[in-house]
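One chain of protein is taken out of this complex; the other chains stay put.
Showing subunit A:
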Amino acid sequence: MDGEELTEQETALYDRQIRVWGADAQRRLSKSHILVCGMKGTVAEFCKNIVLAGVGSLTLVDDRVATDEALFSSNFLIPPDENVYRGKTLAELCCDSLKDFNPMVRVSVEKGDVSGFDGEFFNKYDVVVVSCCSLATKKSVNEKCRKLSKHIAFYTVDCRDSSGEIFVDLQDHIYSKKNLEETAECKLQYPSFEEAISVPWRALPRRVSKLYFAMRVIEKFEAEGCHPGDVSIADLPGVLKLKKELCEANEVIKAISGKGDPLKNFFFFDAVDGKGIIEDISVSNPKSGS
């Protein structure tokens, strides 16, 4: 990795972002493989940004067939033209559009249900992002990723109404941080999804965003019968875009490049008050936060 240079094409295209995160980070990005499950409107934003950033490859999983335009009305990757979308899955449709954004990124589709994939499957990727899935699925995918010797960065994303939540699990993460003139090496330990949500609420710091609790309640509700994602009415696209962009792509880039403080471990956005808050919810530091 150290000996390889960016091509002239890459340098010209990525000039502006290289000035943000450096050539080394750009090189690492170009070798990374991302898996995304659940092609909702919000995830589409993430995909756009990560493809523009120049990752090595992006694989999409979503077997839902595009029948009803309502399914993807907030997904700008899918043209509202029946001749185009009829018969295809959401993943296929998004894949076609995404390839266009950056010919240097390999975008492909994987068929199947994310809960059915095994550890060997996930081992092909450096980053796994799941959305529109049940609590049980989030837990199981996270566990499978953690069992592998390779450190896979795991993210879940959910949007409800005007709020959004992101969960991050980087396991044992080592990264570099620039402090004025020096660069320090830092280490963070992330709890698994299961561990994080099993922290008794009583033990959490006082000012934890109420959204955390709201999300957990919704999850429980969904587990008891509803289809994930249907709980609330029209998601305002503005909000979705917002939350998506912020955490996802920036965070994934930080995780891959190993530079800069990554988010630990929950992020919430609430359009009502306009705040974007990070909460650290883990067993080891019950009094942390604030």
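Following the convention adopted for this analysis, a contact is a pair of C-beta atoms (placed from the backbone, for glycine too) under 8 Å apart; a residue touches a chain by one contact, two chains touch by 3 or more; residues count from 1.
As a working rule, contacts and distances are computed from a predicted model.
Novice: Identify the UniProt protein name of the omitted chain, choosing among "AP complex subunit sigma", "SUMO-activating enzyme subunit", "Cell division control protein" or "NADH-ubiquinone oxidoreductase chain 4".
Specialist: "SUMO-activating enzyme subunit"
Novice: With the missing chain put back, which residues of subunit A would touch it? List them for me.
Specialist: For subunit A, the residues touching the absent chain are 5, 11-21, 23, 41, 45, 48-49, 52-54, 74, 76-81, 100-103, 161-162, 201-202, 206-210, 213, 233-239, 241-246, 249-250, 253, 261, 263, 267, 269, 271-279, 289-290.
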